[in-house]
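Just passing along the structure, written as structure tokens.
With one protein chain removed, the remaining protein chains of the complex are shown where they sit.
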Amino acid sequence: MIQDLKIGIIGSDVRQSIVARELASAGATVYGYAVTEEEGINICSSVKKCTSLSDIIILALPYSADSRYINCPDSEIKITDFFNSIAEGKLVLAGKTDEYARRLCNERNIKLTDYFEYEELTLLNAVPTCEGALELAMRELDITIFDSKSLVLGYGRIGKILANHLAMLGSDVTVSARKSRDRTLAVINGHNSCDISEIQKRISQFDVVFNTIPSLIFNRELLEKTPNNTLIIDLASRPGGVDMNTAKAMGKRVIWALSLPGKVAPVSAGKIIFSTIMKILEEEGFL
Amino acid sequence: MIQDLKIGIIGSDVRQSIVARELASAGATVYGYAVTEEEGINICSSVKKCTSLSDIIILALPYSADSRYINCPDSEIKITDFFNSIAEGKLVLAGKTDEYARRLCNERNIKLTDYFEYEELTLLNAVPTCEGALELAMRELDITIFDSKSLVLGYGRIGKILANHLAMLGSDVTVSARKSRDRTLAVINGHNSCDISEIQKRISQFDVVFNTIPSLIFNRELLEKTPNNTLIIDLASRPGGVDMNTAKAMGKRVIWALSLPGKVAPVSAGKIIFSTIMKILEEEGFL
Amino acid sequence: MIQDLKIGIIGSDVRQSIVARELASAGATVYGYAVTEEEGINICSSVKKCTSLSDIIILALPYSADSRYINCPDSEIKITDFFNSIAEGKLVLAGKTDEYARRLCNERNIKLTDYFEYEELTLLNAVPTCEGALELAMRELDITIFDSKSLVLGYGRIGKILANHLAMLGSDVTVSARKSRDRTLAVINGHNSCDISEIQKRISQFDVVFNTIPSLIFNRELLEKTPNNTLIIDLASRPGGVDMNTAKAMGKRVIWALSLPGKVAPVSAGKIIFSTIMKILEEEGFL
Partner (left out) sequence: MIQDLKIGIIGSDVRQSIVARELASAGATVYGYAVTEEEGINICSSVKKCTSLSDIIILALPYSADSRYINCPDSEIKITDFFNSIAEGKLVLAGKTDEYARRLCNERNIKLTDYFEYEELTLLNAVPTCEGALELAMRELDITIFDSKSLVLGYGRIGKILANHLAMLGSDVTVSARKSRDRTLAVINGHNSCDISEIQKRISQFDVVFNTIPSLIFNRELLEKTPNNTLIIDLASRPGGVDMNTAKAMGKRVIWALSLPGKVAPVSAGKIIFSTIMKILEEEGFL
């Protein structure tokens, strides 16, 4: 029962405040540090107070911005100090954890779960990511999406939604993917398709390119064939799909759009984290 | 035949440059002032040179920003002086003309046609207007369009496209219109509908409201029922649908979004003006 | 108040039974003849009993199939006899009334309202009409709608929905309309467009044609250019848009699809009649 749970949330941005609010209204006893004051949330005067009162502690996404300090705007808390202050046996839920955090928790017998690695979050985040990409394209292009020619590289969860959004707004969409299966799916869904190997020949036709493939697609050779006017929005996580230095030197229009959900729709992104955490709590037997 | 036409374009912004380019590539002899230099466009050193060489002269949208000077960034040309310099019998195409311009042209026996009043332009402009409204909503909201609750006031050409765009992106859309016919059409197109008289009761449910009705809908009474968090995007032309002073005083979130096409998609907006001008030239027997 | 109304329904098909059921569950006192027995419906042993007990009488759509007898499966009641048996001052709601019925009611001081002429019904009927047309096309074609080339003639309420349905299922849709405004709207909605005058040249490209224009489009000349394999579905009411005799003689594939709502979705069609009747009762001050 969620009513039995004491959950501490260490705030970072809007998303953590939303997580706190949603947990409180779901019935949990919520202790918050650096989150928005609201009915049902017990604001704590220190991180230590917050964690000591709670059985489950939720850190931000990412849990640390620099691998030294906990991601928390109001104070400087070293990662080591933070985990040292947590009693054994407690559960910490955190985003984008690293080897360092995992080792510390292991030594201290703290249970650490990375909610960023849950498929639920990955899937649900596709929606704000695609809307963010669309917003960027609308802002940067001096033409409408309607009647534009767009290329979507990759046809996974983001490529599928994005291609569909673009088509619904009237863009002439081409999907490029390595796998024959993905190209066939794109055709079934009403898009044009082309093999990755054909991009070089066709790149000059497109007004805007969205890359979702996390490997170097836009190398010097392809960039040379890309018109300066073509907008490239790279949605692939590190190392990204564009040789950025070369692209900039050549004067290409590239936007590397990382972590869009928290930026373009922090409230929705917070709710997605909340719903992922609920799923984890369920799986872990807390609910 | 377009090849027989000598057309002068007085530049203002990107749109006029696009009109010049498209006319040139359609085959017209184009004289341009304050437009981007490009192959096929004869750049003139003065407005007078440009108009004297041309049989048809195209002014910007709007033709004047202040009812005193011609809308042209590079020089100060009084409206009177401009029309005095045009030979009798020539055709001037201009946007948002007023009584003053019409009188001057009438006296001087100049034919004046306002392309902004053509249905072709009004209809085609609905697309960039809706994309601009969508972009604004995406930028301002801290939630995604997906899963949002949106209200579209009015179900004319803009309301129809906008409601459809929002629904395609996953918003739960309600259309409010005075006419029973429009509400029925909205239902047929898959939206919720409500009578304008019910808005007061329901306004607190919506995350975002798009107004397309050009009369005072958001008066003090309705604004009082509108949550501070609800975003109002007013797309209605002057005087708009929101009592702005009261709304601001109350701390409501209102954006009065006028003339979106030229702002959000100037190249598409330019092509729309071009295609309207072609239609006018056809109707007037030039093509 | 609907609770105060005594309404008699003379059955014809499923639709009238649905009207009876919906009126009963809305709270009216319902007398039915030749409608399905159901809770809340008082089944009468004769038409006369049914009409004498009721203040408002609802006849079928059409009210008569042959202009001599009332449309009612179970007995032969002449139109004259029917109206003669109705007391003065009562309201009769009927579908597709004619001069004859109007004259009889006028003489007898009976109020006659034709619900088939209400825009509400016309608009709502567009949905089952379009689904019926789609079903016909799916049944008759040996190809899928997906990837087919379809032509929609006319862009009114039916043309708009049908073109949209076809596009959503992956057809490459062209809309042909006389009015420039309609062709522009079709383009804005993502379809191809062509002037009616161009059909002759282009007709051979289409797998299926849906006509919604109530005037002779497919004359001998156009039929001669139409491939025998092309399916023509004529949705236009009498006299229809196809020269049927010539088309048949030439071996063309034409389906004249009239009155689809009652045939393909009688329950939905009945609900549409019900909702139109409610609107009429409201306008007439009964509700």
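For clarity, chains are labelled A, B and C in written order, and residue numbers in each chain start from 1.
Please note the rule applied: a contact is a pair of C-beta atoms (placed from the backbone, for glycine too) under 8 Å apart; a residue touches a chain by one contact, two chains touch by 3 or more.
All values derive from a computational prediction rather than experimental measurement.
Chemist: Per the definition of touch given earlier, which of C:I79, C:A94, C:V127 or C:A177 contacts the omitted chain?
Modeler: Hidden-chain contact among the options goes to C:V127.
Chemist: Of the residues A:E119, A:E140 or A:E284, I need the one that contacts the missing chain.
Modeler: Answer from the full complex: A:E119 touches the omitted chain.
Chemist: Among C:A65, C:I143, C:L216 or C:A249, exactly one should touch the missing chain; which is it?
Modeler: Among C:A65, C:I143, C:L216 or C:A249, only C:I143 touches the chain that is not shown.
Chemist: Check the options C:A87, C:L216, C:A249 or C:V267 and report the residue that touches the missing chain.
Modeler: Within the whole complex, the residue contacting the unshown chain is C:V267.
Chemist: Which chain C residues would touch the chain omitted from the figure, given the whole complex?
Modeler: Missing-chain contacts on chain C: residues 14, 127-128, 131-132, 134-135, 138-139, 141-147, 165, 168-170, 264-268.
Chemist: Mind listing the chain A residues that contact the chain we can't see here?
Modeler: So the residues of chain A touching the unseen chain are 119-120, 123-124, 126-127, 157, 161, 180-181, 184-185, 188, 279.
Keep in mind that, in the parts below, only the chains that are shown with their structure count from here on.
Chemist: If you list every residue number at the chain A and chain B contact, are more than half found on both copies (same) or fewer than half (different)?
Modeler: On the two sides of the chain B and chain A interface, the residue numbers are mostly the same, over half being shared.
Chemist: Taking CA centroids for every chain, report which one is farthest away from chain A.
Modeler: For chain A, the chain whose C-alpha mean is farthest off is C.
Chemist: Between chain A and chain C, what is the gap in Å from one C-alpha centre to the other?
Modeler: The mean C-alpha positions of chain A and chain C differ by 51 Å.
Chemist: What whole-number Å value describes the gap between the mean CA coordinates of chain A and chain B?
Modeler: A distance of 36 Å separates the two centres.
Chemist: Would you mind listing the residues of chain B that make contact with two or more other chains?
Modeler: 127
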